[in-house]
Every structure is written in structure tokens, then in C-alpha cells.
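The other protein chains are all here in position, but one chain of the complex has been omitted.
Read from first to last, the chains carry the letters A and B; within each, the first residue is number 1.
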Amino acid sequence: MRQRSIGGIVRPKGWHNVLMRGSLFLVLGLFCLYYLFPLIVMASTSLKSLAEIREGTLLSLPRAITFEAWGKAWDSACVGVRCDGLKPFMWNSVAMAVPAVLLSTTLGAINGYALTKWRFPGADWIFAMILFGAFIPFQVILLPMARTLGQLGLAGTVTGLILVHTVYGLAFTTLFFRNFFVGVSDGILQAAKVDGAGFFRIFFQIVLPMSIPAIVVTVIWQFTQIWNDFLFGVAFTIGDSNPVTVALNNVVNTSTGVKEYNVDMAAAIIAALPTMLVYVVAGAWFVRGLSAGAVKG
Amino acid sequence: MADTPSLRLRTERWLERRLPQIVVLPLFALSLFFVYGFIVWTAYISMTPSRIMPVYDFIGFSQYDRLWATPRWYVAIKNLFIFSSLFIAISMVIGILLAILLDQRVRAEGLIRTIYLYPMALSFIVTGTVWKWILNPGLGIERYMREMGFENFTFDWLVNSDYAIYTLVIAAVWQSSGYAMALFLAGLRSVDDEILKAAAVDGASPWKTYTSIVLPILRPVFLSTVIILAHLAIKSFDLVVALTGGGPGYATDMPATFMYAFAFQRSELGVAAASATMMLMTIIAIIVPYLYSELRKTGR
């Protein structure tokens, strides 16, 4: 985020100022604790044994660190009737997210490019109508989608989920690229047109190389959205084809046997790891995606 | 010959000129079918006597009568209202506060921002799972406080039908207030430096600078943040499923979980479609005027 040039304004000095600075950092620090607290609890619980959880409290740190719960969450916890942990479902999520992200981003880029840089009559209307798809409550398409997937023979498959995420991700990706391309000077395109380049040549040789930032933002945003999705996963897949979010929920809400909180927490961290990793590595891009999501030009 | 280009050349030129439309068309058709077609489809199902399988006999609005005669639907509506107003209000307050504080030349700003925002990268299922653990009366905060010596401390909102809805607010605020912060901070940073310098020369205190100059400039940011949060609230499904499962009983049902339960568990497709249509109407009432004004502003 941009830094200001107003840091140098001369301010009154004295105890009043020191007090203000002090309370500023106090409040900021307290909020850091507030946001970190669940993460700490989650991590510390996942490293405890079940016995220790029963004896200690939420905040007590693990006395004997054990990765048993992690191992169990990864490959032997029971999800429904199947007991090989989250591992197969992580692969489901990868197999779903990667193609869906690539497809929706590519199509969104072409769409945004055609709609902003080759404006034809009705382009604004088409954009507005596509954009609306980003805001509908997905409950309104669940029933017809289930039916359609059934007709296509894709019911309960990862391929079906890829289709769903691509179709409903398109509105967002088109929006992102449109917002980016609006800021790209038409002059460059006109120069390319004068040089005799056509629609696709301009796209691949000129526009695409310029759009790396937009592509990164879109890929990160789409990946986070698709990986974290639960509604489509739970509505359109069954058992073996569940994405990891659905599997996690099943692990946590299994009513049979002893409740293994440490396994739950380890499973939650495992399910969150890919998006957290993306966030830590590319946090700045993630923030740009968030603000772009605010329909700002 | 020179005046009349060959047919092939003319076709090529026509193709070249129409290429953008030809590219957009299938994608637009996709959107038409999967968004608008499905909306119409769902709206139609809501006017049929469909139960476990969709049937297509038109029966008018009687499913809506049934919906509005269902007590559980009223609970869902009431919950949505309580949840979204608290969620939006608290997230906005925290978001503005943190954004303003972070705007005070804080050296570790990048790190702090990262900490405030990371919950946005998590799935609501993960958020629900961890808060379920923290709020668990037997093992979470209640137990901790009792061990600390507050024997009578009770914090059983998660299993209390009257208060369970507020646990959803707690978890949702935790997850999304950083988002509000990021939107406001981006807004604050977009205010021209010279305006802030002018305010300093004019003698305005920091408090007066924010209340009287900066925040009024951020009015559009307020609006879009409210819209985004409202949109999140209305769609909230995952968090309810993971944190309370809609319970105790159906005390924390929301329209989204209501629709899901009626469609896939209770085999009342007609009622489910009717509730989905109601949700859509609500979103349209909020989003369409907003999108209209936004697109008019940025469009040419």
C-alpha cells in the first residue's frame, strides 16, 4: 500500500504526545492478539495429546509436543465411513482448484479485454449482466445446477465442480481484468492496430505481458475462493469426491466415537495451509484483490 | 478489380471486425444460461409442487404461502437481520478504528496489516472449527475462566438457543473486520497528501482532520464496505454449518442454511426454491442500485 509524504509534519512534542503514541501501540497490539489468538489456540491444541487437552485449558501450552494428531488428521482420521484422513480430499481440492483457476482466469482475461478494448455496441450491457453473476446468492442456482450436472453425467465428480467454479468465477475474473484494462492506455492498442496487429495478436503479444499484475491478483483471488468453497462442494459432490473443506467439516462433526479435538485442529490447519501459504508469500497481491473486489475502477 | 475486394477478403475483414463479439458471445451465453437461465428455472420450481424431484406443474405462489407460514423461515429471517446488522456495524467500527490507527506512521505497519488480514485467507469452515473449540463451554473460554478462579463464570452461548446467533457474529467479525480495515486504509491512502498538509496549516488537530475532512471524503468507501459486508452476511452458509450447524435446534438457521436443509435434507424443493428466490430479491434490492451507480461513475 502507498506510503504518505506527510510523515514530516511538525507535531507538538511533550507528554501528551507520548501518551497518545503509547495508547496507539497498545490498541494495535491488543488487536494483534485478538486476531492471532485462534491461530495460537489451534496450533497449540493440535500439538497436545488428548489426555493433556482434558487436563489443561485452552491457553495452556503443550507440555509434551506430539505430532500424532497431525499424522492422524493427514492419513487416518475418519471422514464419514472412510478412514484415510484428509489426504485424498486435499488432492481432490488441488485437482479441482488448479484447472478451475486457470480456466476462469484465462476466460476472464479474454472477456475483459474484448469488453474494454474492443468496445462494440452493447459491451457495457453485456459486462453489467455478466457482473451481476458475481453477486447472486448461489442458493438460487443450486437446484438447476444439480440437475444439469446430472444430465451431463458430471454429478458427484471433481470435473463437475471444475465446471461450476469456472462458470461462476467468470464474473469475478472478468471484473478484475476489466478494471485493469480500463487503466491501460488505448493509445498502445491503436498503435498496434495501425501496425496491422489483430485481436489475438494484440492480446497475446501486447496486452497479456502487460497484465502480469492483474493475472497474479486474479489467480490468487480465485484460488482462495475456490479452495475455501464449501457450498458447491457439499451440494455437488458425494463422499470420495468431496473437496477438503467438506471433508474437514465431516471430520469435525463426526458424532461417532471419542471427540478428538487435537485431530480437528490439525485437520483445520492442514485444510487452511495452502491458502495461508499463498497469503504469506503474496500478501500484497491478495490485498489488491480484496480492494479490487470492491468494484472499484 | 481494386475497387471490389474478393469475397474471401471481405469475409476475412468482416470476421476480423466481429472477432471481439464472436469471442465474448459464448462466454456471455454461458452466463445467460448458468445465471439467468438458472434463476428463471429456480423461480419456476418455486411455483411448482416439487418435493424430492422437480416437477413442472404450475401452481402459482402457494409455495411462498407455505414458506411464509413456516416458523423456521421466520427464525432464519430474524437471525439474518440480527447477524447482519451486528456483523456489519461491529466490522465497520473495528475497520475504521484500525485503519485510522495504522495510518499514524506506524513503523511495523506491514506486519500488523498482515496479522489483521490473514483470517480473510481462511475458509469459513476453518474459522467455524476453531471458534467452535474456543467457545465450547466444557473446554474453551468458560473452562479457562473457571480454572482461573471465577467459579461461576458462564459462557455457554454456543449451546444456548437465545445467544448462539451472537457466536456467529463473534466468529464472522473476527474473520472479516480486517477486510473492512484494508478497504478503509486503501481509502485513507487515496486522500491527496496536500489536503492533509492544508489541514495542518489550517490548524486542524488530528481528530478534527479525520472527522471533519478525511472521513467525509471516504463516504463512497463506507457505502461499498457496507455493501460488501451485507453481501457476505446474506450469503453466509459455511460459517453456520461449521460453527453451530444451525443449532441448537434451528436457533441459528439463516436463509442460506434454510434453503439447503429444505432442498437436500427435507426434500421440499418447491419451498427451497421459494426461499432462494427471496434471497435473490434481497440481494437485488441492495446490489443493483449500487452497481448501477458504480458503473455509471466508472463507465464512459
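In the analysis below, a contact is a pair of C-beta atoms (placed from the backbone, for glycine too) under 8 Å apart; a residue touches a chain by one contact, two chains touch by 3 or more.
Simple rule for what comes next: contacts and distances are computed from a predicted model.
A.B. asks: Missing chain, UniProt name, options "ABC transporter ATP-binding protein", "AsmA-like protein", "Protein-export membrane protein SecF" or "Acyl carrier protein": which is it?
C.D. replies: So, among "ABC transporter ATP-binding protein", "AsmA-like protein", "Protein-export membrane protein SecF" or "Acyl carrier protein", the name matching the hidden chain's UniProt entry is "ABC transporter ATP-binding protein".
A.B. asks: For the full complex, which residue in B:217, B:251 or B:284 touches the chain that was left out?
C.D. replies: Checking the options B:217, B:251 or B:284, the one contacting the hidden chain is B:217.
A.B. asks: Out of A:8, A:121, A:187 or A:209, point to the residue that touches the absent chain in the complete complex.
C.D. replies: Within the whole complex, the residue contacting the unshown chain is A:8.
A.B. asks: So one chain is hidden, and I want to know which residue out of B:55, B:69 or B:198 touches that hidden chain in the complete assembly.
C.D. replies: Only one listed residue reaches the unshown chain, and that is B:198.
A.B. asks: Given the full complex, what residues of subunit B touch the hidden partner chain?
C.D. replies: So the residues of subunit B touching the missing chain come out as 192, 194-195, 197-205, 208, 212-213, 216-217, 219.
A.B. asks: By the contact definition given up top, give the residues of subunit A that touch the hidden chain.
C.D. replies: With respect to the unshown chain, the touching residues of subunit A are 6, 8-13.
Keep in mind that, in the parts below, only the chains that are shown with their structure count from here on.
A.B. asks: Once you find the CA centre of subunit A and the CA centre of subunit B, what distance in Å lies between them?
C.D. replies: 14
A.B. asks: Within their complex, state which residues of subunit A touch subunit B.
C.D. replies: Contact set of subunit A toward subunit B: 1-2, 4-7, 9, 24-25, 27-28, 31-32, 34-39, 41-42, 45, 53, 57-59, 107, 110-111, 114-115, 118, 120, 123-124, 126-133, 135-145, 147, 167-168, 170-171, 174, 182, 198-200, 224, 227-231, 234-235, 245, 248-249, 252-253, 261, 264-265, 267-269, 271-272, 275-276, 278-280, 283, 286-287, 290-291, 293-297.
A.B. asks: Under the stated contact criterion, what part of subunit B meets subunit A in this complex?
C.D. replies: By the definition above, subunit B touches subunit A via 16, 19-21, 23-24, 27-28, 30-32, 34-39, 41-42, 45, 54, 94, 97-98, 101-106, 112-127, 129-134, 139-141, 143-144, 147, 174, 178-179, 182-183, 185-186, 189, 193, 196-197, 200, 224-225, 228, 231, 234-235, 237-238, 241-242, 245, 255-256, 259-260, 263-264, 269, 272-273, 275-277, 279-280, 283, 287-288, 290-291, 294-295, 297-299.
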